[in-house]
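Quick one: the structure is below, and I'll ask about it shortly.
Here the complex is missing one protein chain, while the rest keep their positions.
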Amino acid sequence: MKLDEFFVTGDPLIYGADVSIALTLIGAIFALTYFKKWKWLWTEWLTTVDHKKLGIMYIIAAVLMLFRGGVDAMLMRAQLTVPDAGFLDANHYNEIFTTHGTIMIIFMAMPFLIGLINVVVPLQIGARDVAYPFLNAVSFWTFFMGAMLFNISFVIGGSPSAGWTSYVPLAGLELSPGVGQNYYLLGLQIAGIGTLLTGINFLVTILKMRVPSMKLMQMPIFTWSSLITMVIIIFAFPVLTVALALMTFDRLFGSHFFTMMDGGMPMLWANLFWIWGHPEVYIVILPAFGMFSEIISTFARKTLFGYKAMVYSMVVIAGLSFLVWVHHFFTMGAGGAVNSFFSITTMLIAVPTGVKIFNWLFTLYKGRIRFTTAMLWSLAFIPNFVIGGVTGVMLAMAAADYQYHNTYFLVAHFHYVLISGTVYACFAGLHFWYPKMFNHRLNERLGKWTFWIFVAGFNLCFFPMYFLGLAGMPRRVYTYGIGDGWMSLNVLATMGGVLMGIGFLILVYNIYYSFRYSPRETTGDPWDGRTLEWSTPAPVPHYNFAHLPEVKGHDAFWIMKEEIKQGKKPEKKPYKPIHMPSYSGVPVVMSVFFFIAGFGMVFSWNWMSILGLIGVLATMVIRSFDYDKGFYVSVEEIEEHEKTT
Amino acid sequence: MASNNEQTNSHSHFPWSHVVGFGLSIVLTLLALWIGFYSGFSLTTIMVIVVGLALVQATIQLLMFMHITESEDSSVQVGTILYAVFIAVAVVAGTIWVMSFGMHYM
Amino acid sequence: MKSMLALSMFFAVMVLSGCSNLTVLDPKGPVAEQQANLILFSIGFMLFIVVVVFVLFTLILVKYRERKSGPEYEPPHIEGNVFLEIVWTVIPIIILVVLAIPTVQTIFALEEAPEATSHKDPIVIHATSVDWKWVFSYPEENIETVNYLHIPEDHPILFKLASADSMGSFWIPSLGGQEYTMSGMMNELYLQADVPGEYRGRNANFTGEGFTEQTFTVTAESEEDYEEWVAEAQDAPELTQEKYNELMLKGHVEEMTFSETHLQWVDHGMDAEYATKVRNGELNEEENLKQDDDSHDSHSDMNHDDKKDSEEHSH
């Protein structure tokens, strides 16, 4: 392989990216060395097993990925604004929409939510850490290394260009011979390991690490939504693992699962991909539902309306999510019976979702609604998600779907549910729990600017796309003719896209501004919260709770505050030593080996992949012989902490 | 938690449940073999019976060898496995059903 | 009643969009019409749901917003209301049943030739997607075209869809919804044009670099004009295998017309490997001839099948 094949060349955009990546790296190394922060970085962050720190790292990585995916989106909108534009050529455009989709779903939406779950859920259930802190670090680092592996395809070897769904035969070796598709397969595979481990970890955490007094039906609704999400992860991700592995075998070892030659069955890929892919949609939407429930309840000053119905509807959604996957390929010609069955199961999902919408509305009813930034995001979610939801029902009607399929109608639908569901939730949750993570709030005034600009831009960008779809514009075209008559709506969409970009930039500025100027938190309960995470002091000590809290119902912290208002004095109990897990450098090292193995496989450099796999196994052996039992936080240290806060 | 722990009460006894489980496994395997080769049933009937026998044998393993019901979390364990079986049926049966179209052209 | 509702919805959509080129809602044949009706029918219910939620949402937000002045109001503790929750579970179920019935009916109706013209034998056209062009074979007329179609109006067309390589999707939005083309598989799709005119058809499923330009034109014309065109096309140069193999290479081509069809060498609905072998140079002369003989048999079989099919459909 020649050097100019190894490095992607020939495009000024990519040279620009090369330079900025190099400068950022040099800048970071210089800053770390100059301020003597290397040791700090290693001991405090790279080796941490603290769920709060891991959560913060997840969120930082997700925001970076949001930036990357957002730049991709802006490039696409730039290309599509006017007919016959020559800004990007077909291949470049294909690479960009492929990486946009993959990054937004796998490396932005999921990690952002998992990051918030990491920070919040253990606090909500009164736990001092997760069930398997070590595995939690492995989860983060494999996700991170998978994301990095996927992202370097941009400058080394070339990006995948077969769409985030990677349909074969297009994504097969015959029609996509470069290494780009290998990056997709291995990046997702490595990140998928982390996701599966997160699933198991948090399921056990929620089931077993709750304070003993918290019953299942007293758990905060965000914890419930996380629990159900974890169940979906556990059963959906192995399917992706297998599908990716089979395609990897096809591309690297000459097997014939999805090839056109020797009896392979390309349609099977679509089938397996969506068996994972549809539950994946619920993996990124259920935690969002949970967050909106918490935030709406907090800022309406009312307990959640229909708590039990909310829980059961999520259970039903989780069950149905595995029975609807064929609606992604109604047009494959599987016959009337198959299409009818999957039409109906898909429509059924609208029922529990509708129940949730009305429960949110009636949580607001008779409330005292405070329009904080977090609340604004949660409120905007309701009407926007309803638009996405009803068009989802329209898409579920197979006979009509033959006309919507693969068009901008579909693009509009899934952006309406994914942005107004997941992305709004990420922003809402970020503003809501920001003081828990960083000990100061995000500036409300800037937050509201972001909100209004982004929401206006979002609707301006995606609402016209419904009509573009009905006007016959297929997704994934890199340009169109003047005669197609799609220009005016595309101009609107691009304007919306620009507004969304501006909104994001204001958010980034807000993070900087608030870091500099926001007053530091003193109480740990900035919003008059209802659940246990708000009972922890600011900043949250690394052991979370000096005393395990006593739970007497749903909205446990609210009940405590009510009792204190009625004159009940909190009793002073003596502190006991608290057991905590030790930090470990093994997860990050193991993940680096995963990265090496993956990189070797991308280029079929067997020596390198074997070296990487040996490294992975070696770190596992080291872990197996590690009998470290963690340590105890002494009573003195706890007293010291509790005094200062 | 020891109350639902059958194993704890039989520490020093002969491991009857294992021996019975092992015997049943062998019998079921041979039975499946006989049905497959000598029963003369149609292929569909054979497969239905044989898959049924495999499920029985799997259940025996779960109960007698793996003690799925013994710990305080047995309900979670059983629930996990049952849900996994639901997923397995949905994936296998669903895939075969959905992918069976167009086969007559092959 | 249904059509009234549909009509009013249609106008609502028109006004909303401010443009009149919503191809999908402007059907030119019975298939697209059934789908447009179903779409408009569903839009009606969806607008109802949207309006209910939006009105409730606005009223609640206005009424229960926190006021700067005014007494400190402490919201009541309400855990839920079983009756209300049953109401908003049952009403969506009813709406879905109402939507599901016509959906299922239409799904099955679209698998048959359109009812109004079901007494006519459908014209069979094999539509094959090849990176990045469309090849159309008329086995009964024994002609083959590339990147354009002629069809008679008011006459059902049975498209037999296959792909030589990547998975495509055959879509003529004015005439009806799409269906995938796949190598080694054959799908059937009935379409019909009731209005003469030129329509745009395209590949709707992403197939890589040349995907955007993988389009074709459909000319719907009177039976006489169509017959005339067929006769003309039958005088076109004969399609040779050499020429056809050139078409198998990736790339775009102009519109072309041939007499004879490629079905005498290969039916991509049964042979998934042909295009790959051509590209890899694996089909040398000798094998070509052998393959030639083999599929001559299968070709005549298939013609037979086609006839049988059309007989079945005409009943």
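Order of writing sets the labels: A, B and C. Residues in every chain begin at 1.
The rule is simple: a residue touches a chain if its C-beta (ideal position, glycine included) is under 8 Å from a C-beta of that chain, and two chains touch if they have at least 3 such contacts.
Everything below uses one rule, namely that contacts and distances are computed from a predicted model.
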Chain not present in the shown complex, as UniProt names it (candidates "ABC transporter permease", "Acyl-CoA dehydrogenase", "C-deglycosylation enzyme beta subunit" or "Quinol oxidase subunit 3"): "Quinol oxidase subunit 3"
Chains still shown that are in contact with the chain withheld from the display: A, B
Touching residue (missing chain; options A:Leu64, A:Ile156, A:Leu173 or A:Leu268): A:Leu268
Among A:Leu46, A:Val204 or A:Ile511, the residue in touch with the chain that has been omitted: A:Val204
Candidate in contact with the missing chain, chosen from A:Phe6, A:Phe87, A:Phe249 or A:Phe603: A:Phe249
Missing-chain contacts mapped onto subunit B: 1-2, 5, 7-9, 11-12, 15, 18-19, 21-22, 25-26, 29, 32-33, 36-37, 43, 46-47, 50-51, 53-54, 57-58, 61-62, 64-66, 68, 71-73, 76-77, 80-81, 83-85, 87-88, 91-92, 94-96, 99, 106
Residue ranges of subunit A at the interface with the undisplayed chain: 131-132, 196, 199-201, 203-204, 207-208, 234-239, 241-243, 245-246, 249-250, 253-257, 259, 261-265, 268, 272, 275, 579, 621, 624-625, 627
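Following the convention adopted for this analysis, only the chains that are shown with their structure count from here on.
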Mean-CA-position distance for subunit C and subunit A (Å): 34
Rounded Å distance, subunit B centre to subunit C centre (Cα mean): 45
Multi-partner residues of subunit B (each touching 2 or more other chains): 102
Multi-partner residues of subunit A (each touching 2 or more other chains): 267, 332-333, 335
Subunit A residues touching subunit C - in the complex, by the definition given at the top: 90-91, 94, 161-163, 167-170, 174-176, 260-262, 264, 266-267, 300-303, 305-309, 329, 331-333, 335-336, 339-340, 343-344, 347-348, 350-351, 354-355, 357-359, 361-362, 364-371, 379, 382-383, 386-387, 390-391, 393-394, 397-407, 467, 469-472, 474-480, 485, 488-489
Contact set on subunit B toward subunit A in their complex: 73, 76, 83-84, 86-87, 90-91, 94-95, 97-99, 101-102
List of subunit A residues in touch with subunit B within their complex: 207-208, 231, 235, 239, 265, 267-268, 271-272, 275, 322-323, 325-326, 332-335, 338
